[in-house]
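Everything on this sheet refers to the single structure shown next.
A single protein chain has been omitted; all remaining protein chains appear in their positions.
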Amino acid sequence: MGHDTNYQDREFKIIGTRVKRPDGIDKVTGRAKYGADAFAPGQLVGKVLRSPHAHAIIQKIDISKAEKLAGVKAIITSADLPDLTGTNRGMTDILENCMARGRALYHGHAVAAVAAIDEQTAKQALKLIKVTYKLLPHVTDVDEAMLPDAPIIQDFVLQDGKPSNIAGISTFGHGDVDAGFAEADVIVEKSYKTEQTHQGYIEPHACLANVSSDGSGELWVTTQGHFSFRVVCSTLLGLDMAKLKVTSSEIGGGFGGKTHVWTEPLALALSRKANRPVKLVMTRDEVFKASGPTSSTSMDIKIGAKKDGTITAATAMLRYQDGAFPGIWGMLGAMTAYACYDLKNVKTVGHDVLVNRPKVAAYRAPSAPMAAFGVESTMDLVANEIGMSPLDFRIKNAAKEGTQASYGPVYGPIGIGPTLEAVKKHPHMRAKLKKNQGRGMACGFWFNFGGQTCVDLNIGPDGTVSLTIGTIDVGGSRASLSLIVAEELGIPYDQVRTNIGDTASLGHNDTTEGSRGTFSSGMAAIFAARDAVGVLRARAAKMWDIPVDDVVWADGVATATGAKHSNLPPLTLAAIAAKAASTGGPIAGHNEVVADNAGVSFASHICDVEVDPETGSTKIIRYTVIQDAGKAIHPDYVEGQFQGGAAQGIGWALNEEYIYGADGCLQNTGFLDYRIPVCSDLPFIDTQILEIPNPNHPYGVRGVGETSIVPPLAAIGNAVSHAAGVRMTHIPMSAPRILKAIDDAKA
Amino acid sequence: MTGVLVSTTINGDAVQFACPTDETLLDSLRNRVGLTGAKEGCGTGDCGACSVTLDGRLVCACLVLGVEANGREIGTVEGLVEDGKLHPLQEKFIEHAALQCGICTPGFLVAAKTLLEKNPKPSEEQIRYALAGNLCRCTGYDKIVRAVQAAAKEMRKK
Partner (left out) sequence: MRYETPTTTKEAATLLHKEKGQAHILAGGTDLLVRMKMGMTEPTLVVDIKHIPAMQAITKSAAGFKIGATVCGAAMTEHAALGKAWPGIVEAANLIGSDQIQGRCTMVGNLCNGSPAADSVPAMIAAGAKAIIVGKDKRRTVAVDKIVTGPGKTSLAKGEVIEAITLPARLPRSGDAYLRFTPRTEMDIAVVSAAVNLTLQRGVVKTARVVLGAVAPTAVIVAKAAKAIIGTKLDDEALEKLAAACSAACNPIDDKRGTIEYRTKVAGVLAKRAAKIAYQRAGGTL
């Protein structure tokens, strides 16, 4: 049955109310089970041996001593992982990233793995494995990797027929930028650099793998996409996909970093070899060294404008490192850089560059924060040159319905203008600033994605409703989905229970990323509920023996319409469910959909900082997030996404960075020296939810989870420029960098 | 590997377990006693996800040896519920949406509980500094601090 995805304006009964989430009690009592909280009888402990070098040929791996250690049940190297990926280069890269094949490509790259009866034995076994390395020259900086004499990371990457570290060059834009710059009264050109950061989820990667000798397997894993993990793991290991059941545990944070496999294929391979369950949990330093951080970048931004504030041309030359394997991160940066603005002439070029660093993975609105830092900082500089307020300058050039986005499509109704107007009206803009304090603002954008989704809705004999979904609950979406089903069926929220099904229970679901969880599963849930309503009406009709066209479903009951049926009392869902056995069997609704048009989400942030002029130390005094959510199903969780993304952006702006030594090795592999914000670093984060309905969702929902990490870097950079009189171009804006800028300006 | 028998009290109950002498209390709780509420986020005392109380003092279980629990009293998140009722902190955390993924929540609850036992009327600043040892990556701490304030208010009524 086709379903109409168009937005329908309506009054909601419970959508938008702040109900309690169904998994709340489990999570506040310690009952909820995360990746490392599963145990199997006879389980072995898996541990991974990792390269201590940034770039080296692996000449020999001698496992003979380790094999003889009592308690060691399996050891694997790349020899145990034959390449079954065929011509699928992406899969081959995943395989090689999971375990080095002849060459260690970054500090921390997996080289071998063991499974033993306990942790002590496994650690001892790793020590007994003798690896002979031949060191190769390495490169970790994105600009250095593009130089002609840079060490080459991957032989199959060619530019003009020659081996190169430039894995991709993507160009977007329209119009004639040269003509546009010629028209400009003011042109600002500036270069920026951002260091590498990590998603920083508190829960390390963890899984429990159990492969039987008949080729069937089970994998319990913390993941953002158990279905895609099933595809990848079965492909890499040559397992029958239908015989591999992947169950997602509760997830302790992902932000994009748990959309890829890292150690899971190794755990499965070890389990297969040892014929016993293998539990493999990453330590914190392994997470930093060998999962998927985001890109470090360098970029050149150029914006030209007329005296009246109209931007006449804008360009961005962006260079993103992908780690040791090709990715699309430079491309995404080039797509998002100018997405907030209505530009006649715009050109962005994104380079994807290989370096001896871990394989980059998505991190919340991947690639957008860096490009936005460059663009939004430069916007302020142009505004200053013209003598216009940064806010008015942005309002004048903001994208609107009908604007052709710099990355191609034409926008429908969007929220950038409304969020800027909301900034203007917000009390934050009138709060008094004290000595050494300054205020800045910036905008941000994210596309949001739809993707393959399916859900099952089952009505139990007692009338309670069970919704089984295939997207992970990263931040409370079970509550939102229960709200949606309850709204559609007209029943109380407490009568609905949302569960995440394993891969054996549902058809394929794409990963929970791209802010698609509530959007896609929500859309599927709406249609599954409407499906179920159709069944309920038919059952009521049967129970009453009247035509189904005379049955109406509203407010949780079936009513017989028309004067001739007026003696029939309405039937509740529970009453119909109780009779299901005699009217056709269990009552259910399904939906399979490729949800599309998740609706772009725009935000504007305001930030006040105080900079200590003698130490460069920066404190966030006040922070406000204003973002368009389309429709906030559960406002608490929408606010939570706004605040969480902003906090990550603040850490990124001020303190977080991967620090590499001259030896190409990562120096800060723990939470001590990879500094994410602590509670005392932040003030309360104010939020304002705007609702400009997404025309392509029945409730108008837009994805919301990612945009809020995009504006903070520039919002803070702009605030610092007012507080300390210096323009920071290198992220993070740590105290030493700010103090140096202050001292250089004085000289 | 030599093991030691440890006799301890956990959440008021007498518990015995055997562990190697170099095992952390965190691993003993999770792997020997089966209490998985305390989590390993880092193993080096930098994240607070393994927060428990040791004779009433807030500590990171990853920085205590399992054998040190002998003869002492341990308090974990599993012990917050009393007579089947949620502690006000637990209630307020749910009510105020102070958790998203929830992995840091057990640590925060134990830390907040010891704070409120020492200081029933903490200022916002005092709350923030008392909880500085607990990392959260999802919430930005806003709703956590509000939940603690609400719980403190509720507890002062009694």
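Just so it is clear, A and B label the chains in written order, and each chain counts residues from 1 on its own.
Note that a residue touches a chain if its C-beta (ideal position, glycine included) is under 8 Å from a C-beta of that chain, and two chains touch if they have at least 3 such contacts.
Model, not experiment: these values are computed from the prediction.
Contacts of the undrawn chain with the visible chains, over the full complex, involve A, B. Remark: the omitted chain is touched by one listed residue; of A:27, A:439, A:675 or A:730 this is A:675. The chain omitted from view is touched by exactly one of B:10, B:29 or B:60, namely B:60. Residues of chain A in contact with the chain left out of this view: 123, 285, 614-617, 654-655, 659, 667-668, 671-673, 675, 677-678, 680-681, 734-736, 739-740, 743.
Those residues of chain B that touch the chain absent from the view are 2, 4, 20-22, 24, 43-46, 48, 51, 54, 57-60, 62-65, 67-68, 111, 114-115, 129-130, 132-134.
The working rule: only the chains that are shown with their structure count from here on.
Chain A and chain B have CA centres that are 29 Å apart. Partner chain A is touched in their complex by these residues of chain B: 1, 20, 30-31, 35-44, 46-47, 49, 76-78, 80-81, 86, 90, 93-97, 99-106, 109, 125, 127-129, 131-146. The part of chain A that touches chain B in the complex is made up of residues 18, 20-21, 23-25, 27-34, 36-37, 39, 118, 120, 199-204, 250-255, 281, 283-284, 474-476, 636-637, 639-640, 643-644, 646-648, 670-672, 676-680, 682, 684-685.
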